[in-house]
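Let me begin by handing over the structure; questions about it come next.
Apart from one protein chain that is not included, each protein chain of the complex appears where it belongs.
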Amino acid sequence: MKQFLAFVRKEFYHVLRDRRTLLILFGMPIAQILIFGFALTNEVKDSEILVVDYAKDNASQELLTKIGSSRYFNIRQAALSHNEILSTFRKGKIKAVVVFPAHFNEDLLHQNKAQVQIITDASDVNTANMVTNYLSSIIVDYQNQINANLEIPYRITPEVRMLYNPQLKGAHGFVPGVMALVLLLVSVMMTAISIVREKETGTMEILLVSPFKPVLVIFAKAFPYLALSLVNVTAILLLSVFVLDLPVKGSVALLFAESTLFIITCLALGIFISIKTSSQQVAMLISLMGMLLPTIMFSGFLFPIENMPLPLQVISNIVPSKWFYIIVKSIMIKGLGLAALWRETLILLGMTLFLLLVSLKSFKIRLQ
Amino acid sequence: MEAVVVKNLVKTYGKEQTVAVDDVSFSVGRGELFGLIGPDGAGKTSIFRMLTTLLLPDGGSARVDGHDIVKDFRQIRSSVGYMPGKFSLYQDLTIEENLNFFATVFGTTIEENYHLIKDIYVQIEPFKNRRAGKLSGGMKQKLALCCALIHKPTTLFLDEPTTGVDPVSRKEFWEMLGRLKAQQITILVSTPYMDEASLCDRIALIQGGRILSIDTPQNIIEAYPDRLLAVKANEMYRLLKALESHPDVPSSYAFGEYAHATFRHADTRPLEAYLREQGLTGVEVKDAEVTIEDSFIKLLH
Partner (left out) sequence: MMQDDRVIVCEKLTKRFGDFVATNEITFDVHRGEIFGFLGANGAGKTTAMRMLCGLSSPSSGKATIAGFDVYTQTEQIKKHIGYMSQKFSLYENLTVRENIEFFGGIYGLSDERIRSKTAELLQRLGLKSEANKLVASLPLGWKQKLSFSVAVLHEPKIVFLDEPTGGVDPVTRRQFWDMIYEAANSGITVFVTTHYMDEAEYCNRISIMVDGRMEVLDTPANLKSSFHARSMDEVFYQLARGAKRGD
């Protein structure tokens, strides 16, 4: 145990004394979260909105004025058919179309409820989502205003139609995505590199020729990166909650438990890479090409998996980050619990055990 | 009991079965300072790695402190000290942190075996808070030796500890080894420098994976079969050319300021005359003091 602790301490010295490692470790997650976060919120300002008002009555005009006075939207009015709306979208300038049906005011007065249709271009998922949210809240605002003195409330239901990407895959996905990326970088690449470095400098030879069990050498090297990765998870969550206003809807404890599982998956991968390679460059290249690229491509973080050709969809199933991404997204955004996520968790667990087993099997107590 | 016994050890590498160690046998007595002398690629590192259980032999067997290098690797790993060829310490850790780390890994403390390293450690102690990467070659080497010694090994394996180190540091290093020997630690050291051979109790000359000769340096020198002359002239290059073409000089080569030449006759005066005839000036011919290097060259021919 004392040996193990000495090892962990030494590993922390390595990390803390190397400015580049520190930068990758803590600068990168913060930068990524902030870049993704702010790129997202800035886009909604002064969005072009097309309004198609078939009603042209009091209520629709009032609501329109309200939308127009918001700093988020610039309103253009036009009378268009359904097909014309689609072709306008294709030109790509407008972010959303708001359609008031004929008899909007009448419906509201006589049936106490009316509909507004919001059509957005969901191929740009984040913007579409934002625009919808803002429009909906303006409508709710108006509704509360006219309801102030009524016994039977009026209800305006926004009927939202997302064009091109109806299920809104990828929305708010960047936090879980960044989390998967960062954990992968820290756990796979850093672990692999730090073990291979010991091979390169020859210190691994001395460690092997010592009473310390070789397998413990590997675990002792991986352990600090588990700790550092958890620090990163915490940092990312704090940033997303307090800077980006993106709360964790589900259980934080479950989120940490699942993250720990994924970190162990990554560590196992890192160890495996370190066993199979003998230079830091190769280890880094394999980690980047073999791990980072598939995560970006196949986790569903940037490119919706549903839109991919079938073979790629199948391949995506063997990428651990895909499952982690689904889990984190479900916990953070949908607020789901383990009951809904046991399948994904089990898959990830299986992958982890498999990788650990393969790593331990291929680990050699001697030089190759 | 012998500290190290090596029997017919063989090591091959790769698909082509390149032979790195070819049927090597030797033994080292307890407390002996044993040198493995040979150029790069002679197989020194492979032998050391097999003896320290880092590599499995492809043939033959060996015992270290009575333990088999394949079966009993755990016992060997806890009892030997090993200093690999490269500078193998953590560059970003200080002298003290390196030493502490290795002491802990070997399940001991600096205090416990301080007496063993004291002589060496006091020389680098003033810099104990300096990172190992910022040390001079000689100091790194001392630190590496301290780290290899800290767990009081019975047998110490030093793989080319003096390669790339300047002559002053080399000399100091060998003085330290002499003192360690007095502590009853068996030391196996490898080196490409022939002049270091005479500092060992016994040596094995090795080339191409094969041992050419094993004995005390003195015996190896005495076993030199030929008459060896030291010849000097003002122009080395022309002297060598002249010696090369002399019928009674089977081999000749530069050796410091002299050329060494094996010679078939008792009388050297005709040789001197011949060299002057060749236009050489400052000719001087005398009997050479045979060195290990001469023996090695002889064995290679």
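Letters are used for the chains, namely A and B, taken in the order the chains are written, and counting of residues starts over at 1 for each.
The definition used in the following text is that a contact is a pair of C-beta atoms (placed from the backbone, for glycine too) under 8 Å apart; a residue touches a chain by one contact, two chains touch by 3 or more.
All values reported here derive from a predicted model rather than from experimental measurement.
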item: Where the missing chain makes contact, among the chains that are shown; value: B
item: Residue of B:Pro57, B:Pro84 or B:Gly138 touching the missing chain in the full complex; value: B:Gly138
item: Absent-chain contact - pick from B:Val19, B:Val70, B:Ile221 or B:Leu240; value: B:Leu240
item: Among B:Glu125, B:Asp166 or B:Asp248, residue touching the chain not depicted; value: B:Asp166
item: Interface with the undisplayed chain - residues on chain B; value: 38-42, 135-139, 163-169, 171, 192-195, 207, 236-237, 240, 253-257, 293, 296-297, 300-301
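Definition applied: only the chains that are shown with their structure count from here on.
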item: Chain centre separation (chain A, chain B; CA means) in Å; value: 59
item: Contacting residues of chain A [partner chain B, same complex]; value: 2-3, 6-7, 10, 13-14, 17-18, 201-203, 205-212, 365-367
item: Parts of chain B lying in touch with chain A, wherever the complex brings them together; value: 49, 52-56, 73-74, 77-78, 80, 82-93, 97, 100-102, 104-107, 147-148, 151
